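A single protein chain has been omitted from the complex, and every remaining protein chain is retained in its original position.
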Amino acid sequence: MSQVQRQNIQGNQACALGAIAAGCRFYAGYPITPSSEVAEVMARELPKVDGMFIQMEDEIASMGAVIGASFGGAKAMTATSGPGFSLKQENLGYAAMTETPCVVINVMRGGPSTGMPTRPGQGDVMQARWGTHGDHPIIVLAPASVSEVYSETIRAFNLSERFRVPVIVLFDETIGHLLETVELLAPAPESLDERKWANGDDNAYLPYGETEDLVPAMARPGDGFRAHTTGLTHDERGFPTQDPAIASRAVARLLEKIELHSDQIASYQTLHCDDADIVIVAFGIVARAAQRAVKTLRAEGIRAGLFRPRTLWPFPEQALLEAANGAKSLLVVEMNAGQLALEIERLCAGRGAVHRLNRIDGEVIAPAEIADAVRQAAP
Amino acid sequence: MDRELEIRLSGSGGQGLILAAGILAEALTTEGRNVAQSQSYEPTSRGGLSRSDLVVSDGEADYPLVSEIDCLVILDQVAVAASRDMIRPEAIVVTDAKTVTEPPAGSFRLAELPLSETAITLGNRRIANIVALSALTAMGGLCDRDVLKQTVLRRSPKTYVDLNMDALHAGWELAERCV
Partner (left out) sequence: MNIAPHISAEQFDIRDFMRLEAFPHFLCPGCGHGMALRALMWALYENNISMDDLAVVTGIGCSGRLGAYIDANTFHVTHGRPLAFATGLALARPDLHVVVITSDGDCLAIGGNHLIHSCRRNVNMTCLMLNNEVYGMTGGQVSPTTSATRYTTTTPGGNHEPVFDACKLAEAAGASFVGREVTMQVPTLKDLVSEALLHDGFSFVEIISDCTEIFGRKNQLGDSAEMILSQKAATRPDSYGSKVDTPFRPNPLPTGVLARANRPEYRANLVPAKQKELGGG
C-alpha cells in the first residue's frame, strides 16, 4: 500500500481500502445492496493485515460487534444502506453516549423503507444526524468521488479516534458502484490519529472526566483501569447517575466536544463563489453535476458558484455564510425531498432566497437540470 | 482536453458490454487518461437493457456520468430508447445491423455494421462485444490499436484469446471500410 498505484476501482472498494489504510482492523457487517462490496473487500483484505472480518446475523449485531471490538482497542467499521442504517441507530447512540470510536458507512439508496435498492438517493441526511434518540454528538462526511471516498474514510477514522465519536460516511449508490481512475495515497503512519488511552496513576483516572479538549482518555481492557462503561447517563467515573447537574453536564460535554472542534471537522470546497450571483449547494454525486453546470453557466456569462460540503454534520456554517456573502440567492440541489435545504434555510434566513431542486425518483440530478434551475432562479 | 468524452456501450444483458467497457477503460487508463465507469445495477443477466458508460477526461471528471453521448454502441433494439435523447449531434453511433432494426435517427454519424454476424462467422456470437468495441475505438480514434490489443489480451480467458484477437481485427476492418 506504500506505493502510489494508478488504478480503476469502485467507490465501495476504495472505501474498504481507505479503512485498512487508516488502521481499521475489525469489520462486522451484514449484506445489503448497494454496500455489500465494502464487506466483500474487507473479508478478503483484512486477514492479510491480521485484521478480523465477521459477517454477523443482522445489522444490529454488526453494529454491536463493531463497538465491542472498539472497546477492546481495535479501529472498527461496518457498512450498510438505508434499512440497515435504521437498524443500527440504537447502538449508534450507545457509541455516542459511551464515546466509543467507530465508523459507519452508509451507501444511500432510494427510500423510504426497502425503496429502490439499486438506485441512488440522498435521503439519509437527517437520519444520519438525528437517527438515534436523544441529543447526541455525531460527525457525518460526504465524499463526492472515488478518490474522496478513500480519503474521507481515512479522515472518518481519524476524527472518530481523536474525538471518540461515531463517524458516518455518507455516499450514494452511484459513487459506491462508480469506477474511477485513482491514485491512492497511503497515509503516513504518523499522520493517523490514535486514540488517547488512559495511563499513569490508576486512582486519579476518571473515564469521563473533564479535560481541556473535552475528550477524556479511554480505558483499554487489560491495562489495569477496570472501568465501567454504560449507556445510562453516567458520572465522571462512569457510574449511572440521575443527579440533574451531573446529567446535564455529561450530555452537554458530549455536544460541546464536537462544537469546540468544529473548525477541525468541517470540510468543504468552493467553486467560483467569490463573485457569484447564485451559489449552488450540493454534496456527493450531485455536487459533481453542479460542478459541470457551473462551468456551463459561466460560459454563458451567468455568475454561478458552488459550495460543496464534505462534512454535512457539523455543517460548515461559517464557510457557507462567507461563500454566499455576495450572492443574491442560493439553490440547494439534492436527491431527496429537501433535507439539507432545511439547514441552509436556517443558516441563511433573511439573507436572500433559498431555492430548491430535488429528485426522489432514483435518478441522479443531471448537470443540464441544475443549469436550467439556475437560469430560472437567477434571471 | 476541453470537454469530457462520453462513451456508452449498450445492448441486452449477457452480451458482455460491461466487460468490453472495462477493457476500454483499462486501455484508456494505460494511455494516461482518467476514466469513470458506471452501469445500471438492475438484475439484467439475460434479455433486459444493459449498459456501461465511460466518461474520459484528463484529471478527475467534473461529472462522471454520461449525459450527452459522444460515442455509442447499440447491440440490441431494447437499448435504443435509453440513449435516443442523449446523443450529441456530432456523435458516432455504431449499431448491430441485424438486431437493431430501428436505430436512432439524427444528424450524428450512424454506422450500421454486421457486428453479430461477423462474430458468428468467426465462430462465436459471444465475441460481438469485442467486434463492436474494436469498431467503435477505430471510428472514434479512442485509443491506440496496439494498446487496445494488449488490454484485450490481458483480460481474455485462455479459451478466448484467439477468438478475441480475430474479433478485434474484424471490428477494426469494419470500421475502416465505412470511413
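First chain written, first letter: the chains are A and B, and each begins at residue 1.
Here, a contact is a pair of C-beta atoms (placed from the backbone, for glycine too) under 8 Å apart; a residue touches a chain by one contact, two chains touch by 3 or more.
These figures come from a predicted structure and were not determined experimentally.
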Checked against the full complex, the residue among A:Gly73, A:Gly111 or A:Gly176 that touches the missing chain is A:Gly73
Touch with the missing chain holds, among A:Phe26, A:Tyr208, A:Phe283 or A:Phe307, for A:Phe26
Logged for subunit A, residues touching the omitted partner chain are 7-9, 13, 25-26, 28, 41, 43-44, 47, 52, 54, 56-58, 60-74, 76, 90-91, 94, 219, 221-232, 237, 239-240
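FYI, only the chains that are shown with their structure count from here on.
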Whole-Å distance, C-alpha centre of subunit A to that of subunit B, is 37
Touching subunit A in the complex, subunit B uses residues 22, 25-26, 29, 33-42, 60-65, 67
Subunit A residues touching subunit B in their complex are 6-8, 33-34, 118, 145, 147, 173-174, 177-181, 285, 288-289, 291-292, 295, 364, 366-368
